[in-house]
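Below: the structure, in structure tokens.
A protein chain is absent from this complex, but the other protein chains hold their places.
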Amino acid sequence: MVYSETIKLKIKSQDFVDITDKIEYIVKKSEIQNGICTIFAVGATSAVIINESEPMLLQDLRDSLEKIASEEKIYHHSENAFSHIRSTLIGNSQTIPIKNGELVLGTWQEIMVANFDTDDREREVVVTVIGE
Amino acid sequence: MVYSETIKLKIKSQDFVDITDKIEYIVKKSEIQNGICTIFAVGATSAVIINESEPMLLQDLRDSLEKIASEEKIYHHSENAFSHIRSTLIGNSQTIPIKNGELVLGTWQEIMVANFDTDDREREVVVTVIGE
Partner (left out) sequence: MVYSETIKLKIKSQDFVDITDKIEYIVKKSEIQNGICTIFAVGATSAVIINESEPMLLQDLRDSLEKIASEEKIYHHSENAFSHIRSTLIGNSQTIPIKNGELVLGTWQEIMVANFDTDDREREVVVTVIGE
């Protein structure tokens, strides 16, 4: 069985939005008991992160990404190369198992969507639940 | 339903090949309307990227990866440690949703295969479509 929904959300530049509750509700609505849930962020400057949604940690993550792909650097690709590189490194898709109708997540694993673009953006996230 | 095909392609060292059209054609042939498409690059020095296939951006990406795992550095693992590390950071598998028989991708999201090895290589990519 396949069940799918699209979430739309506004995200500030370089910010992260916790969508765990939304995903859990979609999994519940799907009535799928065992299988997987794939979360895909649409857009080449977005990403999906499964980690702790804690403001100071997210600042640390931004600092680490700044080392790899700095906002200040001059790139060949104009405007937002650093946004694309951050998106590529984190990745746009994550897949989480479902057991007994619930996502299997660790205590500090929350599902977040990142907007690495230079401007605030409305982002689409496609959630696909597959199983039985 | 499961439908699967393997793509073979020659890729130069540190280069990226856009396979979006090939994947779209496989999804069409699968006749699957709703589900997911998993793209897996075979080989420990390859990777799958979903981002903009624009030559200057890809040069910027190479420059960022050079900071993390430089081609020039001396490593413990001889020959191609930087190739393996780049592959590990980007990842070998990506999963994209399918809705109404089509891949859901943003305007600038293209599917590319990277060859991070020191030599040009023939790469295999396994495309698996699951759904109904």
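Chains: A and B, in written order; residue numbering restarts at 1 for each.
The rule we apply is simple: a residue touches a chain if its C-beta (ideal position, glycine included) is under 8 Å from a C-beta of that chain, and two chains touch if they have at least 3 such contacts.
Keep in mind the model is a prediction, meaning the values are calculated, not measured.
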Q.
For the chain not shown, which residue from A:6, A:20, A:51 or A:70 touches it across the whole complex?
A. A:51
Q | Interface with the undisplayed chain - residues on chain B | A | 1-2, 4, 38, 40, 42-46, 67-69, 75-77, 81, 84-85, 87-89, 91-93, 95, 124, 126, 128, 130
Q) Taking the full complex into account, what residues of chain A touch the chain not shown? A) 34-36, 49-52, 54, 56-57, 59-61, 64, 67-68, 89-91, 94-97, 99, 104-109, 130-132
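Operating definition for what follows: only the chains that are shown with their structure count from here on.
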(Q) Rounded to a multiple of 5, how large is the rotation, in degrees, that superposes the C-alpha trace of chain A on chain B? (A) 120
Q.
From the mean C-alpha coordinate of chain A to that of chain B, what's the distance rounded to whole Å?
A. 19
